[in-house]
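All protein chains but one are shown at their positions in the complex.
Labels A, B and C are assigned to the chains in the order they are written; within every chain, residues are numbered from 1.
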Amino acid sequence: MTGFLPPFTPSGKTALVPEMPWYYSGTLLTVEYRTDPANVRALLPPELDLAPEDPGAVAFIWADWQSCSTGGAELLDPARSQYLEAFAVVRCAYEGVTYSRCVLIWVTTDFAIGRGIYQGYPKKLGSIHMTRAMNHGKAAPRVEAGAQFGASLAAYDHRLATARWTLEAPAESNGFVNGHAMLHHRVVPSLDPAQEQNSLWQLVTMGGVEADLGTPWRAKAELNLFDSPWDEPAALLPVDEIIAGYYREVGVTFNGGRLIADKSNKV
Amino acid sequence: MTGFLPPFTPSGKTALVPEMPWYYSGTLLTVEYRTDPANVRALLPPELDLAPEDPGAVAFIWADWQSCSTGGAELLDPARSQYLEAFAVVRCAYEGVTYSRCVLIWVTTDFAIGRGIYQGYPKKLGSIHMTRAMNHGKAAPRVEAGAQFGASLAAYDHRLATARWTLEAPAESNGFVNGHAMLHHRVVPSLDPAQEQNSLWQLVTMGGVEADLGTPWRAKAELNLFDSPWDEPAALLPVDEIIAGYYREVGVTFNGGRLIADKSNKV
Amino acid sequence: MTGFLPPFTPSGKTALVPEMPWYYSGTLLTVEYRTDPANVRALLPPELDLAPEDPGAVAFIWADWQSCSTGGAELLDPARSQYLEAFAVVRCAYEGVTYSRCVLIWVTTDFAIGRGIYQGYPKKLGSIHMTRAMNHGKAAPRVEAGAQFGASLAAYDHRLATARWTLEAPAESNGFVNGHAMLHHRVVPSLDPAQEQNSLWQLVTMGGVEADLGTPWRAKAELNLFDSPWDEPAALLPVDEIIAGYYREVGVTFNGGRLIADKSNKV
Partner (left out) sequence: MTGFLPPFTPSGKTALVPEMPWYYSGTLLTVEYRTDPANVRALLPPELDLAPEDPGAVAFIWADWQSCSTGGAELLDPARSQYLEAFAVVRCAYEGVTYSRCVLIWVTTDFAIGRGIYQGYPKKLGSIHMTRAMNHGKAAPRVEAGAQFGASLAAYDHRLATARWTLEAPAESNGFVNGHAMLHHRVVPSLDPAQEQNSLWQLVTMGGVEADLGTPWRAKAELNLFDSPWDEPAALLPVDEIIAGYYREVGVTFNGGRLIADKSNKV
């Protein structure tokens, strides 16, 4: 039986996620802002420290993706290829190195959730929309100064985030918060009350390769966060001060990461 | 009370569809093919004739739209702006003039259905996906020779159409079937069994204005149609011979049409 | 070509809505409340009056339906049969007779929208959920005193209504606001700016037949309404005072209505 993630079958083609590498093409709309560093601290497990500089910085990012595996078959049945995500990234430090870390994330497809389990992104499903730039007509911005974009996130029919951007000028980057290698935990609790808590507990780092990056644009940005009984972005990471907004088209490849620490239960 | 389509309210902002003009930006993926002209004839009401030339030509078109009304507020809450559609267009003749006519169409949002009622497009909901060209990364084609695109249509969880395109070269147009003014019927049956059949029965023509058209690309194309208990594109318009495929980015505005004939019941 | 609503085809089976009669089985969760009668007045066209008694009464109703046409084929492909709706009903008077009137309504399927166009219900799509009573296990109420139910409505990823019920005792009815024959307008504006405003403008009345009604239960109820850029139930019909909540399982048949007045444009 083969397959990258269950279900495993003789052909492997039923697997929730195919073998790496995974290729991504998409557009990112980012709002970077500052919250009280205590809010970031409260979302970091004890073995991680706040980043030494600007420790309350947060990036709230919307991404509109196509993705595929080797051969690109998913691209020709695009229901299997296209998805959106919205996610909150903070920075942290571990053994003196600064990392980026995704602390909240919503996606629109199951294969994206499966990759999240594998990579330590704490993924849930959401309904996500982002304005798209197009080349023709009056119902889409071009990528140019003054262009306006909007984005939304909802889960369980509760609106959780609404954002707007007005592009200003090309920039050097699309922010600094999501610019480090990622530092994530991969955690699966024990099924058996007789066992210790976590059957899987790993600290891992990873990053994209083969980056093919478009020109970043800096933007004036607004971000409004809302809570529901099931999600609490506004309570966890309230917006104190907007740093900047960004638009960027990107391509990237993911091909695995590196294990830093493993405290999985031993039987 | 105001509003373009119900519900009507004092502010008008609850209306299913706002006032015209309506602006569109999007991408069209088209497969033109020939079916037996008898199949087209069977989908035309008796007052219409087959087109004099190539009467069995059909265009099956996928469209990935953003749309908005004056002011563009929909673009900043893109759940209200973005939708896809898949539709079959044939040609017909009326009083010696050749028209295009949409005979089957599925869309992904309610406001698109509302516009369809108004315009005489026989809209139903579907789940629709189209590969998108992007500028970066390995998970999207560029708009260039050899680029591959796929598209799908399903309704009530039955797959109805699957198509593929491989771009060949820039072309003069994106086909001829959907190139005329549209000739549609607007029909609402009587609610009252004591009345004659149709409370609304109009023959109308319309077309887009302010066309802002990208370079069309000709493509090698495949199209597979399937039936369900509720939809029958394969039975109604089977594919005998592919003419060509096309890719084109477009912008257009809709601002009303013209009444040709009215046989609505008189009280 | 046949079919009840477009698209029309030789077989008729592609029609958005099949021929009447239409059969319904489902469960209704209702909150009746009072708003300022001026709010109801503002949603009535000038030819209608407020109801003479309790003119500010509103019923906000959630319904969880299966429906089918003669033969019941839809029930065996339940994606075609099941849907939910949430709607606001007020009362009005016309020529001395009191009617019920649906002023806002959201549904989850296209065929329900199609029936709404036909019947003058101003339908839009929404995402709708209702707690269900079940006979076994701890994750569902039974229909009994103390049973708790919840319901929600969202559109374009904005939460518009949240309600809760705690059943108290069997009752005589499930309210009085939605208890009259319906009085609706069927309106389709002109496509042609050279024509007068409304190609279809009818005042119609209708009601269900073959009612097969379960025992109504009275409930303590809460209702919270919210607005979005596209919907405004809280602004249009704010809750001043809860009258009562209700739970009722029902069956009903719809088989047409009666034309009261027709001001459709004549050519």
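One rule holds in what follows: a residue touches a chain if its C-beta (ideal position, glycine included) is under 8 Å from a C-beta of that chain, and two chains touch if they have at least 3 such contacts.
Everything numeric in this text was worked out from a predicted model, so none of it was measured.
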item: Among the chains presented, those that the missing one touches; value: A, B, C
item: Contact residue for the chain not shown (choose from C:M1, C:A42 or C:A79); value: C:A79
item: Among C:A38, C:V97 or C:A140, the residue in touch with the chain that has been omitted; value: C:A140
item: Option touching the unshown chain, where A:M1, A:V97 or A:A145 are the choices; value: A:M1
item: Hidden partner chain, residues of chain C it touches; value: 23-27, 65-68, 72, 75-79, 81-82, 127, 129-132, 134-141, 148-152, 162, 164, 210, 212-214, 249-253
item: Chain not shown, touching residues in chain B; value: 127, 129, 152-154, 157-159
item: Positions on chain A contacted by the hidden chain, ascending; value: 1, 4-11, 13-14, 16, 42-43, 45, 73, 77, 79-80, 103-105, 109-110, 113, 117-120, 122-125, 156-157, 185-195, 199-200, 202, 204, 206, 229-232, 235-236, 256-259, 262, 264, 266-267
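We take it that only the chains that are shown with their structure count from here on.
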item: Chain A onto chain C, rotation angle from CA fit, given as a multiple of 5 degrees; value: 180
item: Same vs different contact residues, chain A with chain B, by half of numbers used; value: same
item: Chain B and chain C, separation of their C-alpha mean positions in angstrom; value: 30
item: Distance from the mean Cα position of chain C to that of chain A, given in whole angstrom; value: 40
item: Whole-Å gap separating chain A and chain B, where each centre is the average of the chain's CA atoms; value: 35
item: Touching two or more other chains - residues of chain C; value: 157
